[in-house]
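In what follows, a single structure is set out as structure tokens and then discussed.
Missing here: one protein chain of the complex. Every other protein chain is in place.
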Amino acid sequence: MSEPVRAPLRVAMIGYGFMGAAHSQAWRTAPRVFDLPRDIEMSVIVGRNEDAVASAAAKWGWAEAATDWREVVARDDLDVIDIVTPGHSHDEIAIAALEAGKHVLCEKPLANTVEDADRMAAAARGSDGVAMLGFTYRRVPALTRARDLIAEGRIGTVQQVRSAYRQDWLVDPEAPLSWRLKKDEAGAGSLGDIGGHAVDLVQFLTGQQLTTVSGVIETIVKQRPVETERVGIAGKGGDEYGDVTVDDVAIFTGRLSGGALAAFEATRFATGRKNELTVEISGSAGAIAFNLESMNELQVYDRTAPDGEQGFTRVIVTEPGHPYLEGWWPTGHMLGYEHAFSHQVKDFVDAIADGSAPTPTFDDGAQVQRVLAAVEESSAADARWTAV
Amino acid sequence: MSEPVRAPLRVAMIGYGFMGAAHSQAWRTAPRVFDLPRDIEMSVIVGRNEDAVASAAAKWGWAEAATDWREVVARDDLDVIDIVTPGHSHDEIAIAALEAGKHVLCEKPLANTVEDADRMAAAARGSDGVAMLGFTYRRVPALTRARDLIAEGRIGTVQQVRSAYRQDWLVDPEAPLSWRLKKDEAGAGSLGDIGGHAVDLVQFLTGQQLTTVSGVIETIVKQRPVETERVGIAGKGGDEYGDVTVDDVAIFTGRLSGGALAAFEATRFATGRKNELTVEISGSAGAIAFNLESMNELQVYDRTAPDGEQGFTRVIVTEPGHPYLEGWWPTGHMLGYEHAFSHQVKDFVDAIADGSAPTPTFDDGAQVQRVLAAVEESSAADARWTAV
Amino acid sequence: MSEPVRAPLRVAMIGYGFMGAAHSQAWRTAPRVFDLPRDIEMSVIVGRNEDAVASAAAKWGWAEAATDWREVVARDDLDVIDIVTPGHSHDEIAIAALEAGKHVLCEKPLANTVEDADRMAAAARGSDGVAMLGFTYRRVPALTRARDLIAEGRIGTVQQVRSAYRQDWLVDPEAPLSWRLKKDEAGAGSLGDIGGHAVDLVQFLTGQQLTTVSGVIETIVKQRPVETERVGIAGKGGDEYGDVTVDDVAIFTGRLSGGALAAFEATRFATGRKNELTVEISGSAGAIAFNLESMNELQVYDRTAPDGEQGFTRVIVTEPGHPYLEGWWPTGHMLGYEHAFSHQVKDFVDAIADGSAPTPTFDDGAQVQRVLAAVEESSAADARWTAV
Partner (left out) sequence: MSEPVRAPLRVAMIGYGFMGAAHSQAWRTAPRVFDLPRDIEMSVIVGRNEDAVASAAAKWGWAEAATDWREVVARDDLDVIDIVTPGHSHDEIAIAALEAGKHVLCEKPLANTVEDADRMAAAARGSDGVAMLGFTYRRVPALTRARDLIAEGRIGTVQQVRSAYRQDWLVDPEAPLSWRLKKDEAGAGSLGDIGGHAVDLVQFLTGQQLTTVSGVIETIVKQRPVETERVGIAGKGGDEYGDVTVDDVAIFTGRLSGGALAAFEATRFATGRKNELTVEISGSAGAIAFNLESMNELQVYDRTAPDGEQGFTRVIVTEPGHPYLEGWWPTGHMLGYEHAFSHQVKDFVDAIADGSAPTPTFDDGAQVQRVLAAVEESSAADARWTAV
């Protein structure tokens, strides 16, 4: 089958943890499900441990394995750099890649500090490459649909917002001290890891930005067994203990540019909640509500319906006209966690092909980092309202 | 105070709004459902409007109607004063009644100010009468059961708490300016009306007190049509507009005496949420979760269950051994909103009969008022942490 | 307060089990909640055990206790006979009462046999008294509302129906052999006790009758300990065993007069289901779904809504315009099991006052018995389709 004009897009992925698996699955799946304007070549996977990265390459189907990301970024036979390393390394890799003219897809968080994030955003603005940030939940069809409804005015003026991201994998005090619990690698704990998702989602859904915040972050279990083996998200620990240097829980309130208050919670201590991301946007004409545990459903309330007939309507967002559903299964057949990564690849490749700027941009990511930094600042300043 | 055996308890109720209906139903029902140690006589109902109170007496089955609460409180042929007036009048009536040696059941909030609440609590401590506060939700069987489980250590150490009380009856900007929206009568709006329930519930369930808070309260719709007719909870409005002087929404965080953070939300602007009170207590060994919209159910999570078998167990709290269920229907037959008022009457009458002090006490109520006052203070002070 | 023209309605209740408690509560509550056209006098309660009935009278507030229902029915100072005895005695009492010119409210089932039911229905048609049958669930507001929506054509043509009433109180093989498990007293077991509710509900909601049925009934545990003490719905058993003579489970399919198939299940062996009555009516233009475990909610599906926006809307049926809600609490405050009994008293008293014929009629009850008898007949005939 010959398609001369559409040169394949040659992708290098830096990193090979849990996110590497998800991104690999997306690069492999998106072209088989959607009609992409470019073919995909999974060219190189990069990691520091030679054996581990070779094994990941074989497992996930990358043509080559490499250990030096700088060399890879400098190669001129690659088009895309996909960054799935921990947050502290994002800035250096992304900026180098953008300067090398590459298109960059970067996992969230954009960076661990506002300064790094700002430099990355500046690099993205100054580059010919397409830069896109991986706040994947924006591309869960029910949430994309929610954004559309809100943008169309279906819930009227946004008057109140709440969002919580709750997990419980740290309730066990013996859960090991993984990189996600060290500030120098992970950034800001529950706030940065999952709170960032909640912040981005609220800003995405409302089309507004948080302008000021008040909140508290806290570490509940202050010392944990040092990790001896990295296994899945939690790892295994040994006899030695080390300090947890990130927060376990973050509770904060923000004010949106449109004036509404938004209540946030991010926690890894919500016993029994495995991966529950909820968001509810209350407006003058209606509301939407979503729970990641029922990720194919959107709850929609219409205040303009007749009295006595109002209620939350549970829409199963799996119908032909729903976002991204053209590629998948018949109505009522559920999508899962990783599907949104394929949607992300689709939109990223589409943007590369037509030269448009996909969202979330690096500027969007820097804004989220500013919000998170302001929460940390507020927490340190007696919870005072702190400008973003 | 000595009572001849099984002399009937002669009750006067001051007030006749929505709460008057609920209390009347409870005084009428409790002795027919439970084996009370005293018979009940619904002797007098008191209200300022002579016709309206006479009509309420006939409708609800009170033997007499009266218009002057002071005269009623002074009568020596009455044993109990049940106060269901708006919060600003509670202190005067309750203190007079306690000084007259009466037993007092007082609707929440205890008072509109901490000062009033403290004086009432002092009066209660100094009186021979039994004093009890109407935070009725404590007596929803699922919540009573939750408290028992937590007290037995079933969820271990409380590590994180969240509670929200959400309604939407003020989303309509033309909803009238009822007494509930005027600070001089109602106290503190969403914070005082429904936020108080959330605070009491969390303190009740955990057995702990909030020691410091940070938060924000806000009025979203600042002017509303002046109420021309009092109909149900919302009333009817006219052409004239007046200032809303209480908050529409309150979002705050508190620290419990045991150290855990607790996130609260009270709002009348949660579009589509009619009367949703949720509470979740996350502990080191388990969790409980409750939603008033499914008020007969308690969700219980047990971290000590085998791996792979853990999950929230939905217990329908309608079984013979469950709290208060001895008086009602077979397993699986649901209780409604007003049943908790009958449970309240039962416990109040039991306490009178055996001379014990029922909870919530007036001191409990004063503590809640101190929390709410601290939230208001924090809101006015840039959301700073404020000691209760 | 004098109201000479409205002579009070003097009520005698025959029976004093679980249903006696529910009916007493309703007679006591309805006039306090609704504006009834007649006052209610709870005059006499009747039971064979003199002590027990005296105790019930005192507990539930009946002015007199009596042991001979024939004498009571013959008295001319009574207006209403309320029958809450087991089904085998309904015909004799109801017919005597109707012949004595009394108004009769009769608990379901109307009778234990079609013959008895037909004689009762004939007696009702020939009497000046108002006769009404106690299929109470028709008066759960969400179900009354569902009937109205269907009658208005909101779901189009009924195309398919399912209803199941599932309990689990007999899963324990040692649950005692109560009167509910003896055919001569109770009639037809799960089929007659709870299956009858499902049949009535489907006929009520659709406005159609079942014309033919096919099904199976079965006794899973064939011998149980003879009941030594009647406690609640289940009682206590001894060492002796006796034969269970009614069915434990009934599964059957019927065809409605409009042509649609309806699938039914009635069981006391649905482990974990305490009192779950579900019904779903699927139509050409929409659907309604209901679950008694969430009895204040009605799920409504509208096929005429725009593509991509359809879903089941969860309407909390507690709003001012909803059926029977004028008497109760503000929006979102839940009703429980026994509220429907007060609604039943309201409609019964209204019908007496205005001389109308309330539903369900005794003819409706006889039709349900014919359906149940046809199911038994079908079960005995190899599940063959059997005309009702």
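Order as written gives the chain letters A, B and C; numbering starts at 1 within each chain.
Here is the rule we go by: a contact is a pair of C-beta atoms (placed from the backbone, for glycine too) under 8 Å apart; a residue touches a chain by one contact, two chains touch by 3 or more.
Just so we're clear, the structure is a prediction, and the values are computed from it rather than from any experiment.
Engineer: Write down which of C:Gln160, C:Thr228 or C:Thr359 is the residue touching the left-out chain.
Structural biologist: Only one listed residue reaches the unshown chain, and that is C:Gln160.
Engineer: Which listed residue (A:His339, A:Arg370 or A:Arg384) would be found touching the missing chain in the intact complex?
Structural biologist: A:His339
Engineer: If I consider the whole complex, including the chain that's not displayed, which of A:Ser43, A:Thr318, A:Gln369 or A:Thr386 touches that chain?
Structural biologist: Hidden-chain contact among the options goes to A:Thr318.
Engineer: Please identify, in ascending order, the residues of subunit C that touch the omitted chain?
Structural biologist: 155, 159-160, 162, 164, 168, 171, 173, 214-216, 218, 220, 249, 251, 253, 261, 263, 265, 267, 269-272, 280, 282-284, 286-287, 289, 301, 303, 310-312, 382-385
Engineer: Extract the touching residues of subunit B with respect to the undisplayed chain.
Structural biologist: 145, 300, 307-316, 319, 321-322
Engineer: Where does subunit A touch the missing chain, residue by residue?
Structural biologist: Looking at subunit A, the ones touching the missing chain are residues 1, 18, 21-22, 24-25, 28-29, 32-33, 59-61, 167, 169, 232-234, 273-276, 292-295, 316, 318, 320, 329-339.
The criterion applied here is as follows: only the chains that are shown with their structure count from here on.
Engineer: Farthest from subunit C in C-alpha centre terms, which chain would that be?
Structural biologist: A
Engineer: Based on Cα centres, what is the most central chain?
Structural biologist: Measuring from the global C-alpha mean, the nearest chain centre belongs to B.
Engineer: Round to the nearest whole Å and give the separation of the Cα centres of subunit A and subunit C.
Structural biologist: 54
Engineer: Between subunit B and subunit C, what's the gap in Å when you average each chain's C-alpha atoms?
Structural biologist: 35
Engineer: In subunit B, what residues contact two or more other chains?
Structural biologist: Not one residue of subunit B touches more than one other chain, so the list is empty.
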